[in-house]
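Up next is chain A:
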Amino acid sequence: MKRFALIVSVFSLLACFSVAPLWAAENVKIGAAFALSGSIAVYGEGFKKCVDLAVEEINAKGGINGKKIEIVYEDNKSNPKDCVSAVRKLITVDKVPVLFGPAGSSNFMAAAPVAQESKVVMLSAQGTAEKLTQAGPFIFRIIPSNSKQGQRLAKLAFELGYRQLPVMYINNDWGLDLKDGFVTSFKKMGGVVTDIIPFDEKKTDYRTELLRANKDNPKAIVNLTYINEGAVQFKQAFEMGVKTQWLCGSAARAPKMVELAGKAAEGVMGTYPSVIQDTKEYKTFKAAYQKKYGDDKIPIFGDYNYDMVYLTTRAIEKGGYTAEGIRAALPAAAKGYKGVTGDKTFDENRGMEHADIGIWIVKGGKIEDHKK
Partner candidate 1 sequence: MDLVLHLAIVVAIYSIFALSLNIEVGYTGLFNFGHVAFFAIGAYVSALLSLQDATFSLALIAGIACAGVGGLLIGLPALKLQGDYFGIATLGFAEIVRMLLQNQVAWTKGPMGLPGIPRPEIFSWHFDTLPAYLLLTLGAAVLTFLVIGFLTLSPFGRVLKAIRDDETAAAVLGKNPFAYKMEAFVIGSAFAGLAGVLWAHFITFISPGDFTLTETILVLLIVVLGGKGTLWGPVVGAAVLIFFQESVRFLRLPPEWSGILGPLQQMIFGLLLVILMIFRPEGLIREKGKETIDRD
Partner candidate 2 sequence: MIEIKNITKSFGGTRAVSDCSLSLAGLKIAGLIGPNGSGKTTLFNLITGLIRPDSGEITLEGRRIEGRMPHHMANMGLIRTFQLSRVFPRLTVMDNMLLAPRGQAGERLWSLFLRFPRVHREETEHREKACELLEMLGIIHLRDQFAGNLSYGQQKLLELGRAVMAQPKMILLDEPTAGINPRLIQTMIDMILKMKARGQIFFIIEHNMDVVVELCERIFVLDHGEKIAEGSPREIQTDPRVIEAYLG
Partner candidate 3 sequence: MKGMEGRDIVAGYGKIEVLHGASVRAGQGEIVCIIGPNGSGKSTLLKSLFGLIMPREGAVLFAGRDITRLAPEEKVRLGIAFIPQGRNVFTSLTVRENLEMGGTPLDHEREVRRAIDEVLEAYPLLKDKLRYPAGNLSGGEKQLLALARADMVKPQVILMDEPSIGLAPRMIEEVYEQIKAINAKRSVTFLIVEQNARKALSIAHRGYVLDLGVTRIEDSGAELLNNEEVKKLYLGG
């Protein structure tokens, strides 16, 4: 019985914590159901850095109508179930009228109906699945969808003169969606996909998958991969003497990938929702990031998250701090808005009207824009 009492007291101690006073209630609160633990926490950390940066900047300039922005972070633990409870908590307990949704299309899509039903605006800065916003009018996406990227990737393959190539893709929502987008476009153009090789996330050994992709020594291999997986793959391919042109998607475009893969990543190309890095906005952002965090390795999709904060701020300023107001104001606030990541005008499906898909290439250990 004594032991039981001990357990009870531990629980009640935790309960005491939970009724501790709220932090300054005057602020404009925005929810963020990010992955702070679990399998994709590596992305969540980066998003958070950029969101924090934007918030800091806005608050330094006086916030929204004098009120400071406060982001209420909620850990979604990288799985759909906790995404739903995180979003539910943000909506019902913190009563935020707008929130930044989880990364990962399946996580986002699990949570989207909750936001829609509760009539709370939810934005995605990294969900690229085509159907992402289908849950309803409160769901927005500020990053171009995969189908556009897939088309561009197919076009790139053609431009580079590849008519026959195998496709490898990470066996998750993002990989499958982009693979479908690419294969459809590539076939339409008359290309031949010689082999389709899904691979599992988070493995340490992709040698045989790579071997199979490289079976007929193709001139190029499409590899829709993530940071860690990509780094391992390029490294293992390099070690095995695979000489081919890698064509990737956006998720591998990360300084971290190049850092991990070293010279094996040299020459890897890929598409990504373009961010013209020569713009004034981008340079300012990059400088600010460097100043705050001490390096210029912008986390993947960090720029989109940065834009998402500004865009939301604009919508709140325009439509007021209510869900309906923000929802109504968002398209107008975004129309023609030039963020770090370019023109943020929404299309009729609350996706991005302008999808500038750029090409990246690894050159000299740095990710650069590919110039034709």
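As a convention for this text, contacts are C-beta pairs under 8 Å (C-beta built on N, C-alpha and C of every residue); 3 or more make two chains touch, one makes a residue touch a chain; residues count from 1.
On how the list was made: all candidates are chains of the complex that A comes from, given by their letters.
On a predicted model such as this, the values are computed, not experimentally measured, just so you know.
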Touch assignment for chain A within the complex, options 1, 2 or 3: 1
Residues of chain A touching candidate 1 in the complex: 3-4, 6-7, 10-11, 14-15, 17-23, 36-38, 41, 45, 48, 70-75, 77, 79-81, 84-86, 88-89, 91-93, 105-106, 109-110, 112-113, 118, 129, 131, 134-135, 171-173, 175-177, 198
